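Structure first, commentary second.
Only a single protein chain was left out; the remaining protein chains are all shown in position.
Up next is subunit A:
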């Protein structure tokens, strides 16, 4: 068991104008893999450290399993934490590193041995137990840090950017192992990262934060397909969502997205919520993901109304895909295409928007014009 509840949690550092964590409300279910993601300085690590008991809570309440823990010392919160720089005790062997937490809790010696060997087997590092941390590679250190958390069998795992010191290949590999590990031991995990790919691949739920404020809490799928504001739309997804400023007008019973260069008809299902939000008063931002755009070639004409002229400025071959950067007046948009496209830099091309998958945001508030909970489309 290990559910977590945050109630109106604030963190205000002395001498800073605005709180680092601002009215943080969240419940985490037992067994969940929750990811806190956001740019640096968004308060995600501070939130984690308050949960760990390493930072004081300025205001608000935190509960683990309905137990009020604001004033509980870190060691009595029944949590284990994995740090970015591993934080292995350099003077102790791998075995002792993993055993220390249990030893300090007066666990019986044979029990310690049992748990450490079991964790070492799960993490495939039984052969490393006698080594000292400085004899290990980065990936091995990371395993030991994980092992040290696992042997404690805590209610909650806290992970503070545990993969960011690893190289790209090892990071992807360890990411997969962490997911597998979580599906085996099913301990509630709170994971902090600034990397949206990690967040999307690992989290059962993701909390996007900015300036200490929660922007959106949702599953990876919902976050990607129904971002609640411009920040989330831009932060989640790589390459990022194309954003074009404009307005919406109504003509002959059809809604159009219009700016200096564009006039795109909006499908009828979008029209409902646009109408509910009284779009006519507002300047809007059209958001469309690179994979929902195509460069129109000979036969494949698609919906001609959604097609506009553009110039190819840059192409990035990523292997399986090519990112085509096209310019449309003041806007530069990214189109995700297959690798073997015949488009060349400098070509005048026709670019098509899949308006069925478009998003609309209020230009002033940044909020999505979609009605909350309407995750379809």
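Following the convention adopted for this analysis, a residue touches a chain if its C-beta (ideal position, glycine included) is under 8 Å from a C-beta of that chain, and two chains touch if they have at least 3 such contacts; residues count from 1.
By definition in this document, contacts and distances are computed from a predicted model.
Engineer: When one chain of this assembly is omitted, its UniProt record names it as which of these: "Inner membrane protein YohK", "Carbohydrate ABC transporter permease", "Multicomponent Na+:H+ antiporter subunit B" or "Protein glxC"?
Structural biologist: Not shown, but named in UniProt as "Carbohydrate ABC transporter permease".
Engineer: Looking at the full complex, which residue from A:90, A:253, A:319 or A:346 touches the chain that isn't shown here?
Structural biologist: For the chain that is not drawn, the touching residue is A:90.
Engineer: Out of A:81, A:146 or A:310, which is the one that touches the chain we can't see?
Structural biologist: Result: among the candidates, A:81 touches the missing chain.
Engineer: I need the residue numbers on subunit A that touch the omitted chain, in ascending order.
Structural biologist: Touch with the absent chain occurs at residues 52-54, 74-75, 79-81, 83-85, 87, 89-91, 100-101, 104-105, 148, 152.
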